[in-house]
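What follows is a structure written as structure tokens; I'll ask about it next.
Every protein chain except one is present and positioned as in the full complex.
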Amino acid sequence: MTVTAVPVQRRDKVGWGDLVWLTWRQHRWSIGGLAVLLGVGAVVCLVVAAVVRNTGRVDMLGVIGVYGLSQLAAMAPMGIGAVIGVFWAAPLVSREYEQKTSVVVWSQDLSPARWTLGKIVLLGVPAVGLAAGFGSSALVLARAVNSTFPPEWQPYQPFQQFVFEASPLVQIGYAAFGFGLGLALSALTRRTIVAMALTLGGFIVARMVVAIGWRPYYQTPVREVWPYGEDSERPYGQLAQDHGLHVDGGYLDAAGREVDFPMVCARTSTDGNSFQKCMADHGVVSHFTDYQPVERAGTFQVIEFFVFAVPAVALLVFAYHWVKRSHRI
Amino acid sequence: MEFRIDRASGLPAYLQLVRQVREALRLGWLVPGDRLPTVRDVVASSGVNANTVLKAYRELELSGLVEARQGSGTFVKAALGSGDPEVMAALRTRFAEWVRAAREAGLDTEDIDALVRSVLTEGEGEAVA
Partner (left out) sequence: MTTVVESVDTTALAVRTQGLGKRYRTKWALRDCAFELPAGRVAALVGANGAGKTTLMSVLAGLLKPDEGTAVTSGRVAFVSQDKPVYRHFSAADMLRMGARLNTVWDQTRAERWLERFEIPLGKACGKLSGGQQAQVAFALAIGSRPTVLMLDEPLANLDPLARREVTAELLTEVEETGMTVLLSTHVVAELGGVADYLLLLAHGRLLAGGDLDELLARHVLYTGPKSDVPPALGTVVEARHRGNQSTFLLELPEDQPRPVVAGQWTERPVTLEDYVLAQLAATRKGIGA
């Protein structure tokens, strides 16, 4: 053993602290950038919310206005998951492969599996944390704005898309999903640009399909039926006041089966009476409206969380094993 | 002393080192009591594998030319019996004459080398038999 100036350092294993150092050193700009952006945004939301609550006024902040700001804040959470997926996760493994640094980092006393697990935890936790934190702040501002209106005129309602989606729980689901999708595509394609593009596309498609095609049916909608006649506008008005989620609406026959709107009546009828008669002739006896009552919003957010969190976990497990499998360099 | 390795030579590197030490002994550059460079020095200066240097030193030790002294290095023990200087000089003169004759007969350096080598090989054969 040679005598050296700095003694040779010996340890039992590479710890989490070391992984934290590596992760921060490698990703400090992207972590820091998003954290500062969302942090500043969150602080602005909270400050404005406090001012609104104390003054009861929303006519500040010039052209944009508090209302504009609150809308902006409420919409931002829609993109956080995508940003995390595209900019944090998609380049994570692929860039290492592209620059061949995977060979360097995995040939230290750190296995690919441990490295991947480390990155998932050390980037994934801040990712969902930032998303949840910002979502909460946006909601605080939205509630503050709501508090300046009478209950039936409050602008932000639970089932409204961006209010629904800003919920911290839902935000965690989106962020985790974006992260998992990005990482899986990163490991699979090994091309940063390709992984980023596919992540963006995949995330948007998944979010749209769920929001439009699945969310309204998480639970069987409540059906409200009323006789076809003059009073036809009431239920819609009722629904609007309830702030539920409209799912479907139409006509029913005497047996309660759905009837397609008889187009012929619209074309042939000359006045209200003949129209109603035509409708009756085609078997229309009642209207219906399917909707999700506003009380279900909380349950729906939990369901939405699982709809994204479960695939997120599956994607992360896949990415972990795919990297660990190391079938080629 | 500094060692050189001729990588194109067919001679194994450790034998090249042995040969260079023997040459140095024969030419009087090294005399009994001199210390050979340490293995580390040879490695650093000549880009030779430490095992190669060790092997060469062990070979020299086996032939009784050097001895390893615990902890202080490898030292020259014996001079290489190059014989009487006068005899050496006479042999050299005769060999030079022979080379001149060979050149006059139209042999170039390679031819001479091949000839000397084949004679030496025959000699070795006799020695073995």
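Going in written order, the chains are labelled A and B, and every chain counts its residues from 1.
Following the convention adopted for this analysis, a contact is a pair of C-beta atoms (placed from the backbone, for glycine too) under 8 Å apart; a residue touches a chain by one contact, two chains touch by 3 or more.
Predicted model only: the values in this text are computed from it and were never measured.
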Given A:37, A:51 or A:110, the residue that touches the chain left out of view is A:110
Against the hidden chain, chain A presents residues 2, 4-6, 8-14, 18, 21-22, 25-26, 99-112, 325-329
Against the hidden chain, chain B presents residues 5-14, 16, 39-40, 43-52, 55, 114, 117-118, 121-122, 124-125, 128-129
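Just so we're on the same page, only the chains that are shown with their structure count from here on.
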So, in whole Å, the Cα centroid of chain A is separated from that of chain B by 81
